[in-house]
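A single protein chain has been removed from this complex, and every other one stays in its place.
A, B and C label the chains in the order they appear, each numbered from 1.
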Amino acid sequence: MSRFFATRAGVWSGFGAAALVLFGAAPLLLSGFRLGLLAQFLCYAIVAVGIGLAWGRGGMLTLGQGVFFGMGAYLMAMHMKMADAEFRNGHGAVPDFMELAGIRELPAYWVPFASPVFTIAMILVLPTGFAVLLGFAVFKRRVKGAYFAILSQALAGAFAILLIGQQSMGGFNGLSRFRYFFGYNLDDAVNQQMLYFIAAGVLLVVVAVALQLRRSRYGELLVAVRDAEERVRFLGYDAANIKVVAYAAAALFAAVAGAIFVPVVGIISPASIGIVPSIMFILGVAIGGRASLVGPVVGALAVAWAQTALSEQFPSAWTYAQGLLFIVVIALLPGGIASVAALTKRFQAKSATVEAAA
Amino acid sequence: MDLLVGQLFTGLSTGSILLLAALGLSLTFGQMGVINMAHGEFIMAGCYTAYVTQQVVGDAGVSLLIALPVGFLVGGAMGLVLEWLLVRHLYQRPLDTLLVTFGVGLVLQQVARDVFGAPAVNVTVPEFLRGGVDLLGTAVPKTRLFILALAVVAVTVVALVLRFTAAGRRIRAVVGNRDLAETAGISSRAVDAGTFFIGSGLAGVAGVALTLIGSTSPTTGQSYLVDAFLVVVAGGMGRIKGAVVAAVALGTFQAVFETYSTASLAKVGVFVVIVVFLQLRPQGLFTLRTRSLA
Amino acid sequence: MTTALTCTNIHVDFDGFKAVNGVDLTLDRGEVHFLIGPNGAGKTTLVDAVTGLAKYSGSVVKDGVELRGKKVHHIARRGIGRTFQTATVFEQLTVAQNLDIAAGAGRSPWSLLRRRTVLPDNVVAVLEQIGLAGQAQTPAGILAHGQKQWLEIGMLLVGDADVLLLDEPIAGMGHEERDTTGRLLHEIAETRAVAVVEHDMDFMRAFASRVTVLHAGAVLASGSVDEVSNDPRVQEVYLGASHEQEAIDAATA
């Protein structure tokens, strides 16, 4: 099976099947509401692909992906609030939530976000650039392993606290009540479906990029750094550069996911980007299989679905289930679901040889 | 002037709280390299130990004195179970330990919620710790003085145990060189379990003490955990001395920064300071040098 | 025979403990140069210093360039390769991938982001040289112990290192493998300088072109195998020639 998917035909048919499900079956079978929910889950899956790359392949347990997710989301939300205010009250108008907070003048750093092009450029550049800077700061000084994990977690906490304190960024309530997405009405079912298609398309692109990164020489190098960083350094590579690339890619994926998340869900607040949401991103990746390509996607979708389906009937049981999933999957099945497939395959192969020998 | 004295004391006091919360971590994370995200829940267990003890005993003063050692045993016992069930199987996978113990923390929080209910419960402050004493014109709460004293005692005891007892020498030997310690006949299994017991027990003690100033609810431990980790990171692996200096420095920084700014910005400031600091000293304030390549 | 690396007056200080205390050392191309000495003599620390891992005072010059203060990967790019006491290879990757990574320290970002279609010629050549051509597609993690050591040496070769610092390259090898390794070292040394940190005296006698004995962080003696083993100070350190083997056992315990 996995052999097949390593071939060109396999890759194509894999992507083909995924596209068929995402673009064909899902819109036909799901109600508008469920499709919107799926779009939200796809955003989590996009984040998960990046974590799979940074953690699964690169060994960097990033417990602060909420920061990059939040950056992308807030940047998009700023544009949408600006566009909304402009449409209602003319150019340079103050968004509604600022009026409520008693802010009468548009803060200067908001002004350029009236431009869609500027906004998209910032979504692509700002979180990635921040990840590069932070990555250099910590990786060059060889801060790694647990130290890196805890720092990234503290970063998520600090970022959420910082946002809560900024009334001009919506404070604790965050930014919500968006009406238009680049000029399209958000309450139109057709446009909601369009958002779903964007999420699905971006997920496929992100998976393709991750696939290319994994199979390239860089991908091999990344695994080498994960398993023996000093050896790589003594071969003449700057290991920090190699890690920064994966970290920045993960940040970019998270930022793009955040940017799509905002129009899909209709709100972004510090509650979605702090320490706990950041660590919850990890859960799906761990369950699906951190080092595999598709595992994180499947895991993220499964966890999000389970949360929605189970939490309403058994809110207390779901918290137990979450905790136990962390414990059981990571302690007993560090390769996630993906490794179950590999194990059964090996088992089958073994029994096949036994039969052949008999 | 009053405010300045008050703030300096606050820095010291905040530092002592951080230190109390971080001391156990400094042992388990610093000495063993195990990142125990359930440490916060062990603190919470200490809080509820104080609550239950008070329900049983009645008198707030007596129950506090009983709860301190009981909290140590409760936290320590939970730590032993965790070590035996999960952590010892994961010594080669520190990042996985982090995630597994996070899961344990989630479960423990929910257990507390189901057993004690979600709202905060009240642990009465004993009569002799109510009110404040006058210090250079500022009222300093007795509870904070008590916690400060407790932190000093705890650090002293841990340092003495590490330095002068046979068990402490074994711990230091295993930290210094696990293989060599093994060949010298030290069971690193027993030492690991023992270290975890002491580290988690200290979390329990911290929990009991923190009921004097904070709330006792299922999420109590969470509020201390990240700060405590930052103390250990900034202080350097395996160094009690580093944890003490880092805790007091961070506490004072937070208190001073907060006076001139907001509490929220102070938190962000602490993070920035730590990242910058790690640029200068990536291994923390004080480091153990080893020849290993890890 | 040209000089590849010159170390002058190297000092390494670990919190007051002088691990290396004023060592001068010259490595020449065409030689297999053995560094021996009891445990704690400072052999590995000296290698750490030269390769940029440990801070030191003094001077290390390769081909006229001072290396002190340069970062680990910059020193490696200048053609100084090292191995570790326990063979460190990328266990999840195949032998060919290991060598390909080692060969590619100078690759452009663009070529890194593309897939490899053919193996570089030097990788193919080295696969033959280290005798692993048949195992090119085997994950390095399941190689035999000795094969991992060869692979690690091969990784230095494809990386065009011309000063090789090998830390106990025959640890755990059988007799036949040792001889193969020894011949390999001499083959490599034809155009390169090879330094070997070793405890095995038989191996040293069989293959050393030159020997430097370190003791307590300083050079005790240096010269040919015969010169060194006849040096009374060396015999003293090793408790006399007749007890040599026991001393080595004690030292390696």
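The rule we apply is simple: a residue touches a chain if its C-beta (ideal position, glycine included) is under 8 Å from a C-beta of that chain, and two chains touch if they have at least 3 such contacts.
By definition in this document, contacts and distances are computed from a predicted model.
The listed options are "NADH-quinone oxidoreductase subunit N", "Multicomponent Na+:H+ antiporter subunit C", "Amylo-alpha-1,6-glucosidase" or "Urea ABC transporter substrate-binding protein", and the UniProt record of the chain not shown names that protein "Urea ABC transporter substrate-binding protein". Residue A:Val265 is the one among A:Val265, A:Ala300 or A:Ile337 that touches the chain not shown.
Of the candidate positions A:Leu211, A:Ala306, A:Leu324 or A:Ala342, contact with the hidden chain is made by A:Leu211.
Within the full complex, the residue among C:Asp15, C:Asp121 or C:Glu176 touching the omitted chain is C:Asp121.
Considering the complete assembly, chain A touches the hidden chain via residues 6-8, 11-12, 15, 19, 23, 31-34, 36-37, 40, 83, 87, 96, 99-102, 161, 164-165, 167, 171-174, 176-180, 183-191, 193-194, 197-198, 200-202, 204-205, 208-209, 211-212, 215-216, 265-267, 269, 271-272, 308, 311-312, 315-316, 318-319. Listed here are the chain B residues that touch the chain not shown: 2-3, 6-7, 10, 13-14, 17, 113, 118-125, 130-132, 138-144, 212-217, 219-220, 223, 254-255, 258-259, 262-264, 267.
Everything that follows uses one rule, which is that only the chains that are shown with their structure count from here on.
Of all chains, the one whose CA centroid is most distant from that of chain A is C.
Per-chain Cα centroids separate chain B from chain C by 45 Å. Rounded to whole angstrom, the centroid-to-centroid distance between chain A and chain B, based on C-alpha atoms, equals 33 Å. Contact with two or more other chains is made by residues 84 of chain C. Shared interface positions of chain A, i.e. residues touching 2 or more other chains, are given as 230.
Across the complex, chain A is touched by residues 51, 71-73, 76-77, 81-82, 84, 88-93, 97-98, 100-102, 104-107, 111-116, 155, 159 of chain C. Of all the residues in chain B, the ones that touch chain A in their complex are 29, 33, 35, 86, 89-90, 93-96, 98-100, 102-107, 109-110, 113-114, 226, 229-230, 233, 262, 264-265, 267-268, 270-272, 274-275, 278-279, 282, 293. The part of chain A that touches chain B in the complex is made up of residues 59, 61, 134, 137-138, 141-143, 145-147, 149-151, 153-155, 157-158, 161-162, 164-165, 230, 275, 279, 282, 286, 316, 319-320, 322-327, 330-331, 334.
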